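A quick write-up on the structure given underneath.
Every protein chain of the complex appears in place save one, which is left out.
Note that the chains are named A, B, C, D and E in the order they appear, and that numbering of residues resets to 1 at the start of each chain.
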Amino acid sequence: MRLVVINPNSTASMTEKIVASARAVAGAGVEVEGRTATGAPPSIQGHHDEVMCAPHLLREVREAEAGNADAIVVACFDDPAIGACREIATGPVLGICEAGVKAASMIASSFSVVTTLPRSVPIIEEMVRRYGLAHQCRRVRAAAIPVLALEEPGSNARNLVRDEIRRAVAEDGCEAVVLGCAGMSDLVVWLTEETGVPVIDGVTAATKFAEALVGAGLRTSKIGAYAPPTPH
Amino acid sequence: MRLVVINPNSTASMTEKIVASARAVAGAGVEVEGRTATGAPPSIQGHHDEVMCAPHLLREVREAEAGNADAIVVACFDDPAIGACREIATGPVLGICEAGVKAASMIASSFSVVTTLPRSVPIIEEMVRRYGLAHQCRRVRAAAIPVLALEEPGSNARNLVRDEIRRAVAEDGCEAVVLGCAGMSDLVVWLTEETGVPVIDGVTAATKFAEALVGAGLRTSKIGAYAPPTPH
Amino acid sequence: MRLVVINPNSTASMTEKIVASARAVAGAGVEVEGRTATGAPPSIQGHHDEVMCAPHLLREVREAEAGNADAIVVACFDDPAIGACREIATGPVLGICEAGVKAASMIASSFSVVTTLPRSVPIIEEMVRRYGLAHQCRRVRAAAIPVLALEEPGSNARNLVRDEIRRAVAEDGCEAVVLGCAGMSDLVVWLTEETGVPVIDGVTAATKFAEALVGAGLRTSKIGAYAPPTPH
Amino acid sequence: MRLVVINPNSTASMTEKIVASARAVAGAGVEVEGRTATGAPPSIQGHHDEVMCAPHLLREVREAEAGNADAIVVACFDDPAIGACREIATGPVLGICEAGVKAASMIASSFSVVTTLPRSVPIIEEMVRRYGLAHQCRRVRAAAIPVLALEEPGSNARNLVRDEIRRAVAEDGCEAVVLGCAGMSDLVVWLTEETGVPVIDGVTAATKFAEALVGAGLRTSKIGAYAPPTPH
Amino acid sequence: MRLVVINPNSTASMTEKIVASARAVAGAGVEVEGRTATGAPPSIQGHHDEVMCAPHLLREVREAEAGNADAIVVACFDDPAIGACREIATGPVLGICEAGVKAASMIASSFSVVTTLPRSVPIIEEMVRRYGLAHQCRRVRAAAIPVLALEEPGSNARNLVRDEIRRAVAEDGCEAVVLGCAGMSDLVVWLTEETGVPVIDGVTAATKFAEALVGAGLRTSKIGAYAPPTPH
Partner (left out) sequence: MRLVVINPNSTASMTEKIVASARAVAGAGVEVEGRTATGAPPSIQGHHDEVMCAPHLLREVREAEAGNADAIVVACFDDPAIGACREIATGPVLGICEAGVKAASMIASSFSVVTTLPRSVPIIEEMVRRYGLAHQCRRVRAAAIPVLALEEPGSNARNLVRDEIRRAVAEDGCEAVVLGCAGMSDLVVWLTEETGVPVIDGVTAATKFAEALVGAGLRTSKIGAYAPPTPH
């Protein structure tokens, strides 16, 4: 099968990292293709960036479809434009927030989310409510780092994320922690070891869930909310 | 005060209709400016169209800000990109779904929504849940007409809307009906007379609520979710 | 239009303050009439006071209707007897809690409420749930002052309110604060300046929303919960 | 123990019926005293009537307290002024809606409510939500009879109630039915026999739950929402 | 009437304590029979123990039925296998968590729960949500004591429970506290005196509510979820 992982921002180094994460867990026979939403903002920090990336993301979805993608992962924790992607795609489409929190709900009775900037906290809280998991989410926390700090070699970002995870476990009583940014994907093994608690990376979770849905023979339903876009 | 009403699709006749509705109710001293999201799809029928209109909408919001808008109304019932608009704007920003259902909640203990196409039903249901009014919303119904049929002189669209409102009252036990499309704005007086039930037009409601917020000295909060976009 | 603002307690100095707040924001052509629920308790601090004020409040509503009121504001944050007022009134009726929190929901993704006494906290929490905004309300807080302390010149009440607002912003992560008592109405400008955060006064909000509903041609629905009282 | 059952309307024949229901189930050593809210409306059909009965109800609560009541039942399905009664009372206070639906939730996984007039439906729906049992309540139905029709010998009211219960079972898939009016209290045995489904009378349920709370040594908590009224 | 109180674990000393609590409050003419789920784990600390006790519990329910039980109380705060017990029983069946939190909801606007071990906290939180009382439950707390420490004479367990109740009142703003373990049943009077706040024991509450339901003529509905087990 052919899995296309789309980075909806325009930072190619982040795409590489994301694709590496996806490939590291992809099953036998799964070809992972990475795509970057060239033309989009370099990172998605708030609603405005989400809007500005979305048409570029949809262009990549269309190209993925043209290339016979079996499933698509949208690798930004704001789950931008997922409904629109599902209208265009025929196979399953997964955002990494949805995948991450649903994975957490399967291995723990409660979880917290650790994201980058405080401004993303209310956005993620709203998504968690929409996915129906507010009752299992203890708290959405920010490590107070810009997204692109995660791309800078030698930055202190990873330590700040680790410290916030430790605070989540100590203060929230959560049983697992979901990483609230695609750019943290490469840290998941190190963070798990450092903290001793299940740490969930949405990129990994979405990759495996997308494989799972395809393997179960499921595709996006086309008889309602995700019917193909109306021709104009 | 200066109120900018933006039609996030590119159909100028719809903008004219919407602006006429807004002007018909605008208070003394309120200047209503209409803007069309030129370059956007001609109508918004589903998630894809919403995404494709959003950057054009944001451009209009930016121009409205440059023109010293005191408040902004986004005149599409899908409330596209409201969070992003609020990041850019300094004054209040209102979508017509939010305004319509919150107005309904103030004059009736329950309401139904009548929209155009069935594909919009789950989208509106999700918004109503997000606005916290699912317990007052009896049902979201579709009159099964394309948005642009409302622009065609001589079409049967208005009768179909009226008939669906009558069914809502008879079958849902609702006490008011919210019109689920900006393109129905010019019908609100006729529909109220025909059905004898309070019929709420989101354009009108949003215009007046925007005026109200400005009049109360309120502007969009800038210390959290709606802080200005991060510079890149 | 004719807007009647009713103080459901019997303290005339509070009525004057409330009416001044309403007049300060009322639109051109809006005549604001204040009424005091003479015979009611001097302040409403709990369920008992709410019950004891309600028949006096309804009497004032009836007189307002006789005087051709276009809309009615009930200026107590417990929103006493709103359903009953809506049965009697023909125009819209707004309580200041409903107006305040719905205004907050339009300009901020989250808010806290600062009220007077701790005993009002569970009452307000229940109202916020009923209005469907629990997910946006971070916390309901009490400044621990009796209602009438707000009427005493030279009291420290305003400083206690300001301090509690600052704690709300610092501890709750809220983006706006709603004042939880009609008697705080005259402080809203000062509190906004002192705290630098959007502070919402329910009296002001209700005044403008009532104007808005009338301006939108909306009246209380009479086909269900708010039908006129049954004759006995 | 001394249980005071208060009819918050002024119809003495209804008080007699209610007291008879309470006495029929009262435990050994339980003295049931009936009180009528003289001066209140003759029936409670909507919010207005509820407000107008409430001060008379509170007067009866005060007198019951003066007479050393151990517990109080408020015998109207709108549960009027329960918070205020709890502020005045020292023992437990139960409304018959709360008691009825909580009893239903203990013997069935779902229930419907059958009340008198359609206008009471949204009022009861809101109470069921407030009591946290919306997920177990299939539907609130009205038999379309005025409250006092239940007092008229020879009226068809009881048959209409029975027919509505049968429809509830057939159409709603509910496992029990709660009678939504104190005036149906004398019908509960007959209705149970006629329909073969558990039928729950709130008067009976509240009487027994009030006894139960007293027997368990519980009294109304006085450290928060139900603290004694503030002296003025 | 004949009330059977079943201890679903195998610790006979706990059964004795529970039965003593039930008898201390049972009404005139109520015969309380205690039964121990011999063969079950000695205490129920988590999901596994709950499963292992359940068939033994059902055996005791069957024997109680054979002995003409009018009602059954399951005396473990995890409310194990209540649905299955209700399928077997003809009379009402009450778990002590359901009874405890519903009793609390009748005498206080909010409550906290104090249980034994932290691992029970998420289990109880889920039950409180299922019973629809999450909005009234401030917090579920653990005193960090094993269940059987409550059986050891001279242990410090009772002091730890008292201290946790005091913290609940001070930190949670709750108006009542529910004891989250059947083994705390004998402490309820002492804890109430020590803390001055309403403390609710589920065993006592369930005993009285079971009596109440029987006294109201109610039995478990057999037309849906609690129909008798399918014969195999």
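Brief remarks on what is shown
Basically, contacts are C-beta pairs under 8 Å (C-beta built on N, C-alpha and C of every residue); 3 or more make two chains touch, one makes a residue touch a chain.
Please read these numbers as outputs of a predicted model, since none were measured by experiment.
Check E:M14, E:V32, E:L58 or E:A71 against the missing chain and you find that the one touching it is E:L58. Although one chain is not drawn, the whole complex shows that of B:V121, B:I165, B:A212 or B:A225 it is B:V121 that touches it. Against the chain not displayed here, chain B makes contact via residues 118, 121-122, 126, 129, 134.
Take chain A: the residues that touch the chain left off the picture are 25, 27-29, 83, 86, 92, 94, 98, 102-103, 105-110, 131-136, 169, 173-176, 188-189, 192, 197-198, 200-201, 204-205, 207-209, 211-213, 215-221, 223-226.
Contact between chain E and the absent chain runs through residues 41-43, 45-52, 54-55, 58, 81, 83-84, 86-88, 118-119, 122-123, 126, 129-130, 146, 224-227, 229-230, 232.
Operating definition for what follows: only the chains that are shown with their structure count from here on.
Averaged C-alpha coordinates put the centre of chain B at 43 Å from the centre of chain D. Computed centre separation for the pair chain B/chain C is 27 angstrom, with centres defined by C-alpha atoms.
Multi-chain contact residues, meaning those touching two or more other chains, occur in chain A at positions 118, 122, 126, 129.
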